[in-house]
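With one protein chain removed, the remaining protein chains of the complex are shown where they sit.
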Amino acid sequence: MDRVSVGIAAFLAVSAAVATAAYAQQKDAAQEGIEAYREALQDGNPAELFELSGEELWKTPAGPKKDSLEKCDLGLGPGVVKGAYAQLPRYFADTDRVQDLESRLLTCMETLQGKDPKPYVEASFTAPPKEEMIALAAYVSGQSKDDPITVKPKHPKEQAMYDLGKRMFYYQGGPYDFACATCHGQEGTRIRLQDLPYIPGQKGAAAGWGSWPAYRVSSGQMWSMQWRLNDCFRQQRFPEPVYTSDATIALSMYMAANASGETMKTPGIKR
Amino acid sequence: MGNPMKIRASAKDGVTEIKVLMSHEMETGQRKDASGTVIPAWFINEVTAKLDGKTVMQAQWGPSISKNPYLAFKVKGGKAGDKVSVTWVDSKGDTRTDEATVT
Amino acid sequence: MKHAMKHAAFLAALLLAGPALSETKVAPSWGPGADDAAFTRMLAASFKDKGIAKIDRLTQDETQAFCSDPEAAASPAAAEKRLRIEAANLATVKWPSDGKWLGDWKEGEKIAQSGRGNTWTDKPGEPNGGNCYNCHQISPTEISYGTIGPSLLQYGALRGRDEETMKAAWAKIYNAKSANACSNMPRAGHMGILGETQIKHLMALLFDPNSPVNAQSNSAKSGPAQ
């Protein structure tokens, strides 16, 4: 084993391709093992259980107006769920806002069912109001499975949101100087054994954006995109993002538009 | 009790493949909550699957089965239209049965 | 050096304010020349205090502000400023109070393994981890390592243990921006993430001849069993 060549290869971050013998084998074996593991998880995603309960929530009358969400307009017209998630976030004229799925669900819950969105915004992600949001997100996202991601900012507010999202992505702060870009701004890197999607690129953006909501085997929890972003900011050592705040929607717009043209694989299953 | 299962059953070349996802915490009894109190064990300990009324699988589980369990197995025989039923019983005595049709 | 930092802050303010640098070819809606007010409004409305993570963490210092526009920061025009930021960060480095570089590599391994600390779910007062394995290969026995940073296998064995080498490693851990203005690595000492004793333990993990990092010829055997 030529130590110098290993040092240089690692330095150039191309060790998988260049490094010889032991280290390369070691890396390959670990990565092959992880890939086999992920493959084995694909069959039988417990996210399906959340899709079931989300569908029931969608169809069951609730709230002061005793109405269901079946007439909710997710961007493709009232009541159209199929394919809607693959085209979010987008600008909605009735709210004059760019909205992601979860903020749009809140709008529908308020207008159709007469519910107050506040408890849904403020509840922790493991509390019942958020469980409803997450189940609904699982159901709606499942109705875009295998659809092409189609998010092309056209409306000025969509374009502005994309730019804000890009800027948010690179914004450093906190005691660790972290930005989203610290981990997701280079191609082909990983944290521990988890591959990091390169968000500025189409494939990487799709690997991130296109697989959430997802069931997380580590916690046995279903996570929506909003929860995913919330925990990114936690690990970034930032203060907490407000649920469905513009910073989270801007980042969603940045990811979704970068991923446009790739395929939705929702709901996903993750470590 | 409990939330619905997701059952998929498909027949091909004289073999029926049955895949079941169950909604259950599968608490080991070894975890503690935020205040340090042990969360009591609570897990599915028996699963019975029937194909067209005939028992084809009986499983006994301990708390080492993962949360929201998944079980897949194959049975000789069976055809499209046959009924599959799956029943679980947990350590609190709760039980749930769901059915699906073989495709 | 204080003066240099002030100067850098002034430049950063200029960079963000924009007009003076409008000749750089960046889309006006992002980076220099962007609608700063809209972004600032968004930040203020989108985040809230939680646990130990307060909104003041969004207030950038000059290094963070400079590095938040990576294209501009990496441009030839910014070369001088990069050097100034590195020098200012180097000036923050506190060297070991007793002149000793190395602690206990076994403690260092524990610190390298831990990613704990400073999130809104962490309690104040508990020791922070170093997060090292998240980005670096370190001991050959740990297969779960990240690749954002270079491999540190054989660190001491390859580089030697002279005063200059130790000093450079200490500076890198204490304030990673002293060597590279926009390094992805946190400034562990400068930001108070790790204390002097913890940094010594990490130094030992890198340099101690008995540390697994520098183990001879066992690298071939230490991969996964299969």
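General observations
A, B and C are the chain letters, set down in written order, and residue numbers restart from 1 in every chain.
Everything that follows uses one rule, which is that a residue touches a chain if its C-beta (ideal position, glycine included) is under 8 Å from a C-beta of that chain, and two chains touch if they have at least 3 such contacts.
Methods note: contacts and distances are computed from a predicted model.
Hidden chain, UniProt protein name from the list "Membrane bound protein complex subunit mbxF", "NADH-quinone oxidoreductase subunit K", "Multisubunit sodium/proton antiporter MrpG subunit" or "Thiosulfate-binding protein SoxY": "Thiosulfate-binding protein SoxY". Checked against the hidden chain, the listed residues A:97, A:157 or A:192 yield one contact partner: A:192. When the full complex is taken into account, the listed residue touching the unshown chain is A:235, out of A:68, A:95 or A:235. Mapped onto subunit B, the interface with the missing chain covers residues 15, 26, 28, 30, 45-46, 54-67, 69-77, 89, 91-95. Annotation for subunit A: contacts to the undisplayed chain at residues 29-30, 32-34, 36-41, 43-44, 191-194, 217-220, 234-235, 271.
In the analysis below, only the chains that are shown with their structure count from here on.
The highest number of C-beta contact pairs joins the chains A-C.
With every chain reduced to the mean of its CA atoms, the largest distance from subunit C is reached by B.
Closest to the middle of the protein, by Cα centroid, lies chain A. Computed centre separation for the pair subunit A/subunit C is 27 angstrom, with centres defined by C-alpha atoms. Here the spacing of subunit B and subunit C, counted between their Cα centres, is 48 Å.
Residue positions of subunit A touching 2 or more other chains: there are none. The part of subunit B that touches subunit A in the complex is made up of residues 3-6, 19, 21-23, 25, 66-68, 70, 72.
The touching residues of subunit C, counted against subunit A in their complex, run 27, 29-31, 34-35, 38-39, 42-43, 45-50, 53-55, 57-60, 63-65, 67-70, 118-121, 131, 133-135, 137, 140, 143-148, 150-151, 153-154, 157-158, 177, 184, 186-187, 191-193, 219-220, 222-224, 226. Residues of subunit A that touch subunit B in their complex: 43-46, 48-49, 52-53, 215, 217, 220.
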